[in-house]
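Complex shown without one protein chain; remaining protein chains in place.
By letter and in written order, the chains are A and B; residue numbering begins at 1 in each of them.
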Amino acid sequence: MEVFVVSLLNGLVYGMLLFMLASGLTLIFSMMGVLNFAHASAYMIGAYFAYTLSLYVGFWVALIVAPILCGLLGAAIEMWGLRRVHKNGHIAELLFTFGLALIIEKVVQMTWGLIAVPYRIPSGLDFPLFDLWGTQFPAYRAFMLLISALMFLSIWLGLTRTRIGLVIQAALTHPDMAGALGHNVPRVFTMVFAAGTALAGLAGVIGGNYRVTEPGMAFSMGPIVFVVVVFGGLGSLTGCFIASILMGLIQTFAVVLDYSLADLLEVFGFVVTKATPGSEFLMVTLPRIAALLPFILLVLILVLRPRGLLGTRDT
Amino acid sequence: MTAIQLTDVRKSFGRTEIIRGVNLTIPKGQRHAIIGPNGAGKTTLFNLISGRFPITSGRIEVNGNDTAGLAPQQINHLGLSRSFQITSIFPRMTVFENIRCGLLWSRGHRYSFWSLLGSQKALTEEAEQLLERLNLSSRRNVYAGLLSYAEQRSLEIGITIAGGADVILLDEPTAGMSHSETDYVQHLIRTISEGKTLVMVEHDMGVVFGLADIITVLVYGEVIASDTPANIRGNRAVQQAYLGEEAA
Partner (left out) sequence: MSTQTSSAAAMSAPSFLRRHGLWFFMLALMLVLPWVFYDHEKGRHSGFAITLLSEMALMSIFALSYNMLMGQAGLLSFGHAVLFGVGAYFVAHTLNFIRASGLPIPVELMPLVGGIGGLVCGVLTGYVATKQRATAFAMITMGIGELLTAAALMFMTFFGGEGGITTDRVVDTSIFGIPYTRPIQVYYLIVAWAMIAALLMFLQTQTPLGRMANASRDNYERTQFVGYDPKVIRYWQFILAGFFAGIAGGMYCLVYEIVTFDTLAAVKSANALLATYIGGAVGFFGPIMGAVLVVGMQSGVSLHTSAWLLYLGVVFIAMVIYAPGGLLGLFANHIPIARMGRLGELVVPYARILVPGLMMTLGFVLFVELTTHQTINAAQGKKFSLLGFAPDPGGTMVWLSAIVAMIGGALWVRHEGRFFMAKWNALIEDAKARGIVA
């Protein structure tokens, strides 16, 4: 029971973090058709910015400033980079962001070194919030939940209550229609790209110290965010939300459930030993393939239901 | 023998019914034109016949075969070929290669990755003859994407007829062309449809009345008349629905 509740909470925290990253990517992907490979790089940069800023001005200022810096960076990338390659089609755009992700990783290595930086949880939040059957639940995780919930709320309000939000919503499902609404499409694109990057940066700020801040964090996080976006479906933030939480829970629970196919077979009376054909495959435990699960899901969903969970059109 | 037989064909997009119970029989060898105001569902009808979209209900037969559940290429194998209203060619291949792509399947080349096309003399010759007929010989080695609009329209027709299908669907072959170009294409269509079944959607009434044996008038997804050009000209219902009240 305690394992279940603790895992549930952890899965929720991770899922919300994923959503913060994936929501921006869903917006960008749905509206502009750009599968932004550099999206997770913004997450990494957010974490590093926050680390450096928190050394000088403290975590709380970094929490505000780092995402803004990421947003500005995103706007610059969209205006001076992406827009130039746009005329060469989606593949060129995809390759552009792919190259960008490569460069950003190297630049981060050059600036902050090859190993992880000691980006720590602020001391004001470094205490156990409550006790669950002897397992402590850190206050910082509750704080992460709070921030993501606030962000979720503001995205929702922004999209449903503002004029520009309504345009974006229209453009999500019918990208070609946005121009017909009489809006400055390039500016809307820049704004969406910047906002998405800023969100990813925010995820970096609060995720970097929860996990690790190191140059490989973008490349380990990137594919998972893709999985979430595809799983949730193009043009659907709700789908993206469900997929994020689901992915968070799947990955958290997979780590704690120490079972293999061999254990399952044992329930039915088959005992798998080293001599059984395929024993190597049967005896792999769930925690060991936890990292694989997202990709299995990705391939399955793209083959079976390319529009994802709640998507309005095919990927 | 009928080339195309539509029986109570319906198509809905969401809640809107675009094609509302069309019945149509086109016998082999006929030149058939479909006319109607914008949004009548002419192109949609082509998309249904050629398998680009599945029908919602009804039945479509091509050369006597039910096309339900068939992919476009399978319908093509039944002997039907179509062109597109919005030019649909292979822009980064040469004009010659475009035509040859249209020829390959019907000449039995399938997915072969062992036979070299350069050594297929008959194939090359056939493609070149067609280029000659299309007046595109001088543009043989130019990338199709670099052709002028009228040339691309000719190429579009060329790709469509290259495979030798006996049922040919042309979607607005003269759209956006000048008078002389239209005359040329009309002549081209007449020669290529010799001995074949031709169905075309066309706005230019000169072309329609000049070519068609039978004209079908489609309005809001329904056939309101299907008759010879002379009878269509005198049909009051057509004049009212299509040409507007003042003409009636």
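The rule we apply is simple: a contact is a pair of C-beta atoms (placed from the backbone, for glycine too) under 8 Å apart; a residue touches a chain by one contact, two chains touch by 3 or more.
Everything numeric here is computed off the predicted structure, so don't read it as measured data.
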Neighbouring shown chains of the undisplayed chain, as defined at the top: A, B
Touching residue (missing chain; options B:G58, B:P72, B:G210 or B:P229): B:P72
Contacting the left-out chain in the complete assembly, out of A:F96, A:Y119, A:Y140 or A:Y210: A:F96
Of B:K11, B:R82 or B:R153, the residue in touch with the unshown chain: B:R82
Hidden partner interface residues of chain B, rising order: 50, 52, 71-73, 76-77, 81-82, 84, 88-94, 96-97, 100-102, 104-106, 109-118, 121, 124, 128, 139-143, 146-147, 159-160, 162-163
Touch list for chain A against the chain that is not drawn: 35, 81, 84-85, 88, 90-92, 94-96, 98-100, 102-103, 106-107, 109-114, 219, 223, 226-227, 230, 280-281, 284, 288-289, 291-292, 295-296, 298-299, 302-303, 306, 314-315
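Assume only the chains that are shown with their structure count from here on.
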Between chain A and chain B, centroid-to-centroid distance (C-alpha), Å: 48
